[in-house]
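Please read through the structure below; I'll follow up with questions.
Excluded from the complex is one protein chain; the other protein chains are retained at their positions.
Right after this comes subunit A.
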Amino acid sequence: MFRYLIIFAHFHMAFRLPELDSLAALEQVNLVYDKDAYSDDHPFFIVQLPSDEDARKLARRSILIKDVIRLYADEPTLERVLETARNTPDLIGPYANSSFRFDCRAFGSTVEHADQVARIEQFAFLPAGDVRLKNPDVIFFYMEDYGTLHTRGHLPPAEPFRCMFGVWVGSGDRQLVNKYDLKKRGYLGTTSMDAELSLVMANQALVRAGSFVLDPFVGTGSFLITCAHYGAFTMGADIDGRQIRGKGGKSIDSNAVQYNLTGRVLDTVVCDIAHHPWREGEIWDAIVCDPPYGVRAGARKLGKGPKSKVPPGPLVPVKPNGEQRYPQTVPYELDDVLVDLIAFAAEKLVPGGRLVYWLPTVTDEYTHADVPLHPRFRLVANSNQVFGTWCRRLITMEKLREGEQAEEVVAIKGEGEAQAPAHAKFREVYFAPGRGSQPSTPPSERA
């Protein structure tokens, strides 16, 4: 095993380790790390991997990894780094005839160009061939960490806290964030999910070529696009057919055309997850979704109740012109949505399949007990994105294979609980007047 430095994007911190773990599972890479060494405060994380090849595999689909470096020195000062490098036989032999480039970077501060050159010159003892900026045989990589506002106070210190040196081995795939940017997407709705998190979700779901994926709350189909990007065959369902069909030639289908994914974005069906038409069977490898919970996201299910929109007159399922009448619906509480979703996933996922979904919670009232558990699932990850008074959590669950045991308490939460879960009051808090820090739209409706 060798030491590698992972340089994450310094963003979406709570999603970085879960994505890394998912990619290790997906690429079957033997990844070893000390969880306590991980920090949200900076983008650096040291892991052990069997080879450069494994390091490249681990990073190649990552949305939250920028670069992976084979690490040769991790020291408090440049002087110490130089000393370590001088005593590293791995650096002295193999690159003598290789074209090279030297990257000098800093986190938390800027190092002027002249100062970068001065640092790089001190590595002149490394035997290497000619400089080549584009596609060199080897990229030497030197990085200084000056901390952040949060860890060090206002001004960056004169000297870095930490200096790292190694050889670049691979990059993540952050260019996809730009490729699938919502600003460039033809068909969008208020509920479309930003590209970055939609891509991370596909990684959490272990979606790969030939996977079969369902989004039961498909809306404008954000997750169909990102999952199909990775080679999955995708299907969607929604209670609201208008979302699926779109308008003016713009629809889920036209998005699939835009991204050249028509061969894998299969069907969409109008149905209610609370009264669904799918026959028995373990069908999908992954269920990836953003359940409804806002006003605009319209959490409703079929049914008749005091609050249902009852059209006057006798009940006729079909209008005189033969068209189907839009059925009556009742409000669908988030707790019920979750119970239905998880029970549905327990039935319809193949063993080892994953359910990846968003759970909104009230920030102050959240406890881990609020994440619904199920005896047929293992909770894989729970990543928090804060929006002031409330948050949304990306929950990743894996359906147990035969003989596997859930590690945690096995029960769907809710019944017989003294304390209401933090998402139960979500609507109340969300719609409460005068809460200054809350955004004006629910999370799923923000790009």
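Here is the rule we use: a contact is a pair of C-beta atoms (placed from the backbone, for glycine too) under 8 Å apart; a residue touches a chain by one contact, two chains touch by 3 or more; residues count from 1.
Operating definition for what follows: contacts and distances are computed from a predicted model.
Of the names listed as "GTPase-activating protein GYP7", "Ubiquitin-conjugating enzyme E2 N-like isoform X1", "Trm112p-domain-containing protein" or "Polyglutamylase complex subunit TTLL1", the one that matches the UniProt record for the absent chain is "Trm112p-domain-containing protein". Only one of A:Val177, A:Met235, A:Leu359 or A:Val380 touches the absent chain when the whole complex is considered: A:Met235. Considering A:Ile46, A:Ile139, A:Leu302 or A:Leu379, the position touching the chain not shown turns out to be A:Leu302 (whole complex). From the set A:Thr190, A:Gln328 or A:Asn382, the residue in touch with the chain omitted from the display is A:Gln328, counting the whole complex. Of the candidate positions A:Arg80, A:Arg152 or A:His276, contact with the unshown chain belongs to A:His276.
Looking at subunit A, the residues touching the absent chain are 209-210, 212, 231, 233, 235, 239, 241, 244-245, 262-264, 266-272, 275-279, 281-283, 302-304, 308, 315, 317-318, 324-328.
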